[in-house]
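Shown here: the complex without one of its protein chains, the others still in place.
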Amino acid sequence: MHMPDGYINLATSAGAAVVAAGGVAISLRNSGKELAERQVPLAGLTAAYVFAVQMLNFPIAAGTSGHLLGGALAAILLGPTLGALVVTVVVVMQALLFADGGVSALGLNVLNMALVTAVVGWLVFRWLMKVLPARTSSAVVSSMVAAAVSVVASATAFVIEYSLGGQGGVAVRTVLQAMVGVHALIGLGEGLITALTVGTVLAVRPDLVKGAADLPLVTDRTAPSRATTVTFVVGGLVAALVLVFVLAPIASSAPDGLEKVALDMGFSEAATDHPVGGPLADYGVSGVDSERAGTVLAGTIGVAATFAIGLAIATLLRRRRAT
Amino acid sequence: MSGSHAHALHYHGHSPVHHLPAEIKLVGLLVFVLSVVSTRPTAIWAFSGYALILMIALGLSEVPARFFITRMAIDLPFVLFALLIPFVGVEPKIAIGPFAISEPGLLSAWNILVKATLGAGASVMLAATTEVPDLLRGLQRLKVPVVLVAIASFMIRYLDVVAGEFRRTRVAMAARGHNPRTVFDAKPLAVAGGALFIRSYERGERVHQAMLARGYDGTWPSSGNERIAAKTWIVGLTPALFAVIVAIAARLL
Partner (left out) sequence: MIGLKVTDLSFHYPDRTQALNGINFQIEPGERVGLLGPNGAGKTTLLLHLNGLLRAAEGTIQVGDLTLSDEVLSEVRRMVGFVFQDPDDQLFMATVAEDVAFGPANFGFGQAEVDRRVESALAAVGESDLAPRAPHHLSGGERRKVAIATVLSTDSALLVLDEPTSNLDPAGRRELVNLLASLPATLLVVSHDLPFVLELCPRSLIIDQGRIVADGETRQLMLDRELLAKHRLELPYGFDPANIADR
């Protein structure tokens, strides 16, 4: 998720850096007074927490693992401005101290992983809490959805950035489909972890969940059981598959729009793709006549390939760690 | 104490690169990386130029090559992603063996690979030759808002403490038979994560008390105002300067 140098061209990277700097400046201004008083050490400790949790790989299945982004979680716990700043610090320090993420991509990475996730996570959480009954279980469910949506939003931001400044070679459509599949799964994990973490904090120190601080929540005594976890996971998988099989083909008109914008603006070097009925060469699936099937296949290949790569990496790393 | 996470990429030394002020290295890193990213992938000779500059800097820094290369392995997942691109790329395609390889995809993969690697190499150079407190001071002197630098300072200071607490919790969980294999086992980890957040937060409150006890009134100590000689800047930015020359040449030629 930490983009290296070279994915996105200079102009788009610079533009993202400007937007990210603006977002950070706004966050700083809005949290100025609190930060000056209590919150600097709290923000630092939370940043250490996010960093430490990000270092942990949580298992997905059969040896693959993913790791938490944390933007939505930070926003729900600390509020959107402080949450965004905390994850910004984490992302920047990861780039400078760990070479995790390219320096030219800092603006993009801060934007996608800190600002977009924190803002979207917060907004979705608050909106859901308005419509759901005021119980702690609502907060748990809301944080799960908020975190999952934040991941999808982050991926969408990447696709937009890629359509503007990607170095060509792959159709935006293909990128979108691959991203949707992968991030639906990542979002599932993020949602699960976020929900359980928020639930734990609510149970012990509800005053520490800023997103719910002004809401009088009734405590449910039901702790998340294994059955609940199974429901979350299965439901999430179904949702992910729905996204791949139903939405991706529908969304194929959207990347046309993005590509058109990109072409008009002169940024994209992508080969001129034609919509319905045009050549299917860019899907890399020859001999498949139906465009819908080709789209779905491409998306599934994207997901499967990612899984396979992730599995290979995880196995490699596990063997290294075991020695 | 076990190895510090925050120093994972640091290689202790006394080379001229180590002694260079952090703000110069930060600016140099940025200029170098921007030069690399701005270069079109077909100017292959330019990337040799960039690699040469990096190798010279590596030599001057007395950081062992093996250390350098292993630390760049964080690049690995993206290398693998990039290798996939030629297989799903756009027309025109050429045949290599049984595969239909996309030409633009191949170029794109090369573009990503070479730039990501050079960028990672430059970042590792910075991390390896700069102590963390110096890095933070450098950022502060480059006018990064002091609040952000302060948060980063606390983050780095307490990363080992928090990670250590998390690790001990997981060891205790493993000792009681919890062996996470599937996502269904993630629940206890997440619950432990929630407890860890609370403990971290409460520690943050205690740290704040300790700060107040020593007279903290909301203002952060300044980073000192030693002036760095212009000569040091020029010497320190020489690699970056060469990178800019290569970039301009690649545009013109």
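The letters A and B name the chains in turn, as written, and every chain counts its residues from 1.
In the analysis below, a contact is a pair of C-beta atoms (placed from the backbone, for glycine too) under 8 Å apart; a residue touches a chain by one contact, two chains touch by 3 or more.
All values derive from a computational prediction rather than experimental measurement.
Contacts of the undisplayed chain with the visible chains, over the whole complex, involve B.
Of the listed residues B:H19, B:R206 or B:R251, the one in contact with the hidden chain in the full complex is B:R206.
Of the options B:F87, B:Y216 or B:W233, the residue whose C-beta touches the omitted chain is B:Y216.
Annotation for chain B: contacts to the undisplayed chain at residues 1, 4, 132-133, 136, 153-154, 156-158, 160-161, 203, 206-207, 209-217, 221, 224.
In the analysis below, only the chains that are shown with their structure count from here on.
Annotation: 20 Å between the Cα-based centres of chain A and chain B. Chain B makes touch with chain A in their complex at residues 5-6, 8-9, 26, 29-30, 33-34, 36-38, 41, 71-72, 74-78, 80-81, 84-91, 93, 100, 102, 104-109, 111-116, 118-120, 122-124, 126-127, 132, 135, 145, 147-148, 150-159, 161-163, 166, 180-187, 189-191, 193-198, 200-201, 203-205, 207-208, 211, 218, 220. Against chain B, in their complex, chain A makes its touches with residues 4-7, 9-10, 13, 24, 28, 35-38, 40-49, 51-53, 55-56, 58-61, 77, 85-86, 88-90, 92-93, 95-100, 102-104, 167-171, 174, 178, 189, 192-193, 195-201, 203-205, 208, 224, 226, 229-230, 233, 269-271, 273, 279, 281-284, 286, 298, 301-302, 305, 309, 312-313.
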